[in-house]
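Removed from the display is one protein chain of the complex; every other protein chain stays in position.
Naming follows writing order (A, B and C), and every chain is counted from residue 1.
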Amino acid sequence: MSEKLIELNNVTMQFGGVRALDEVNLHVNKGEICALIGPNGAGKTTIFNVITGVYQLTSGSISFQGSDLKGLKRNIITKRGIARTFQNVRLFGDMTALENVITASDVHKKSGLLGALFGTPRSRREERESKARAHELLEFLGIDHRADQLGKNLPYGDQRRLEIARALGTEPKLLLLDEPAAGFNPAEKKALAETILKIRDRGYTVLLIEHDMSLIMGISDRVIVLDFGQKIADDLPRNVQNDPKVIAAYLGVPADAS
Amino acid sequence: MRLEIKDLRVHYGKIEAIKGISFVVNEGEIVTLIGANGAGKTTTLKTISGLRKVSSGQILFDGEDISNVPAHERVDLGISQSPEGRGIFPGMTVLENLEMGKYNRKNRKIEMNEDLEMVYGLFPRLKERAFQAGGTLSGGEQQMLAIGRSLMARPKVLLLDEPSMGLAPQMIANIFRIITQINKQGVTILLVEQNAQQALQRAHRAYILETGNVVKEAKAADLLNDPAVREAYLGTGAH
Amino acid sequence: MINLRDKGADLWEGWNRPKRITFVFALLVVISLLPFAGNFSFSSFLNTPSASYQDVLVYPIGMFILMALGLNIVVGKSGLLDLGYVAFFAIGAYTDAILTTKTHLNTWQVMPIGIALAMLSGVLLGLPTLRLRGDYLAIVTLGFGEIVRIVILNSSITGGTNGVASIPNPPSVLGQKLDLNHSVNFFWIVLVMILLVIWMIRRFTVRRPGRAWEAIRQDEDVAILMGVPILRYKIWSFSIGAAIGGAAGVIFAAKVLVIAPDMFTFNVSVLILSCVVFGGMGNIWGVVFGATMLAYVPQRIRFITNARELVFGLVLIIVMNLRPDGILPRKKREKLSARKEKSA
Partner (left out) sequence: MNFSVVGGQFWSLMLSGLMLGLIYVLISLGYTMVYGVLRLINFANSEIFMVATFAAVWAETGLFHHPITSQPLHGFKLFYTFVATLIICMLASGLTAVVVEVVAYRRLRARGTNRLASLISAIGASIVLSESARILSHSRPQQSPRLLEKTSLGEFGGANLRVDTILVVVSALLLFFAVDRFVNKTRLGKALRAVSMSEENSKLMGINLNRVISIAFLIGGLLTGAAAFFFMTEYESTKYNVGFNLGLAAFTAAVLGGIGNLRGALYGGIALGLVEEFAAAVIGSQWKSVTVFVILVLVLLVKPNGLFGEAIQQSRV
């Protein structure tokens, strides 16, 4: 049995008359790449939002590394080790690529304003370390040559890569990727798949939302399928692909069968 | 009323969401655009209804290029969109929502009762809930309201964005039956749908979209068992 | 339109260290000699109808620059619209006025007290209100500025409508007298304060606090999801801005010797905000430029003097409509190396 990193228990999220998540139970094991799929409006991004504390649960609980996330502030959840990217790229556009990553890595830094003002040894050391580490992460994502360019001036693909680098900057234990391949061509998708595998090999756990099935099938250890706010499958990629319930959720059932 | 899209390109921020697609919707047809999420279906509809700006290409409605006509005037021309998801006005009653559908119609007052009866005929549920706030309806009822509201404008072409989204199977079948019925009353329909089975059974013709491109056009019935469809959704190696 | 700031930055980056040091040194010398520029006949046009050029350099120019730099931390760096900045200026001024007239403390001894009080009120106001969305914050700070004025107006210790008179001048610094006849020395004092503030801002900007502020300004929701404790940094930004306003107030009181509530109206907040916005939010040189222009031009051209605020209002509308980033906008540039690489 592998160790559970995060676990959602009976998570329900209600907006007005609509249940976006309905008693969802799911978990992600340490060290795996887990994919979250499902038709539009199935509640995938809502899962990311409840995990990162953007929404308060209507009911249910989320435990991360054995402790409940309930009531924690969003920045504390990040500090505990959960980082994410966004469906529509949301970089700090007026900062350079390097600064974007360093800002994220500041979450574990200790030096404060006085340190910055007087350039205390600790502050200088932390700045040095952050910078080195940020360069290293940019290098890892293959965009270190963009380090000094502003976020908003980066080409689209590099913006997506920078978002991943920024999320990794917070030293997450769990990395949430929201449609990282959106708008990518096949070659870029292939490169991204390799990057995600490398991220896992570095010891990070990945939960990703993605629509490109071939990408998911190629890299995920497990696939969780949501439909209509409910979990309808949770299995190996190959099994999920042939699960009649999943096919029905995606392609619909013939009219006469309903 | 023929709707023709010619080499349409749309940018969404930096992303080219639609990469030069062309297709035709003939009068009286139900045409469906199918494809996985992110293929550009919704963007295509929003561009036709004027919510998104065209980067290049043309939208010909009855032979006229309408790509620079503001969204609110396209409604007057006869193009109505029923938006994706819960695009109703939550703080208004069902009746008020329906009235909004006729906002700009010339014969608004005269036609109102007639059209309300028509919509209530299609969706008796809405009549029962006429004085309830839209936001308190269930997902399926909200979808009915969105479709009913777009019918109030007496559109020549109706754009339907994922009418089955988030609905239970029973409700999905119901909605699609009604879509056929609307079409039989003479409304041309462009349907964007993820639920390919239903869409293909109801439509005359279909286009498959993949990442902003049309990859296949065919008679809807012919696509029903085409592996290309399944591939578009579930990827290669599905079987 | 060309981006002057980028041009300047290019030049700067092209230089080596000795060149930069020489430049900065030369610039400082020129600036500190500025007060004497009005003494020659060919440059006597610098004197304004109402005041001598030397006085104008201290007030309004120097003071405006100082306060605009402080407000810039709040509005420009962290994106928090503070419409009650005058409150901190007033707190500083009244602290000096009351303590130097009623106790034996002199201006320099009062300075840290004034700064501390301004900062404290910044924290007290910030704690409840900085959670609010931008436009609410604007209204609450506006109200706060007004409250401080009303309290001053209705308290006996502040002298009510009459204000406080015969505030003592500061004691001499390095043997240089600070009184009505020695505006030059005041100028140098204010200059040192401005340089200190610039040094502080530059330090913050390249390190953690600057990044946090910048992240909050650009996208608060993402900033918090990247682990930035946004409330803490907003309060820091707010209270540092307040501290600078307070410091400016202390020196202001010590210079003008008489202060009254009507010197601390909402108009002052707007005026300082105009300086920041006109020059370029978030950019030190833009702010300095904006403050200089808006302080000097209305003094020099008499017919504007009466319509000064009117002009400021127009400036706000026009600049926001045409150049929302100001005359010298914030960093649009990338390091020279980055741009070379892209064009290559």
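To be clear about the criterion, a residue touches a chain if its C-beta (ideal position, glycine included) is under 8 Å from a C-beta of that chain, and two chains touch if they have at least 3 such contacts.
Quick caveat: nothing in here was measured; it's all calculated off a predicted structure.
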Omitted chain - touching chains that are shown: B, C
Of B:Asn37, B:Ser67, B:Gln81 or B:Thr211, the residue in touch with the unshown chain: B:Gln81
Sole contact to the chain not displayed, among C:Val270, C:Val288 or C:Leu328: C:Val270
Full-complex contact with the absent chain, from C:Leu4, C:Ile31, C:Ala138 or C:Val297: C:Ala138
Absent-chain contact - pick from C:Asn16, C:Ser156, C:Asn181 or C:Asn321: C:Asn321
Interface with the unshown chain - residue positions in chain C: 75, 79, 81, 83, 128-129, 132, 134-136, 138-140, 142-144, 146-147, 150-151, 153-154, 266, 270, 273, 277, 306-307, 309-310, 312-317, 320-321, 324
For chain B, the residues touching the chain missing from this view: 49-51, 70-73, 75-76, 80-81, 83, 87-92, 96, 99-101, 103-104, 108, 133, 135, 149-150, 153
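Following the convention adopted for this analysis, only the chains that are shown with their structure count from here on.
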Mean-CA-position distance for chain C and chain A (Å): 42
Intercentroid distance (Cα basis), chain C paired with chain B, Å: 55
Touching residues on chain B, where the partner in the complex is chain A: 13-17, 36-38, 84-86, 90, 135-139, 142, 162, 164-170, 172-173, 176-177, 194-199, 201-202, 211, 229-230, 233-239
Contact set on chain A toward chain C in their complex: 52, 54, 73-75, 78-79, 83-84, 86, 90, 92-96, 99, 102-104, 106-107, 109, 111-113, 115-117, 119, 123, 126-127, 145-150, 153, 166-167, 169-170
Partner chain A, residues of chain C touching it in the complex: 200, 203-204, 207-212, 214-215, 218-219, 221-230, 236, 240, 330-332, 334-335, 337-338, 341-342
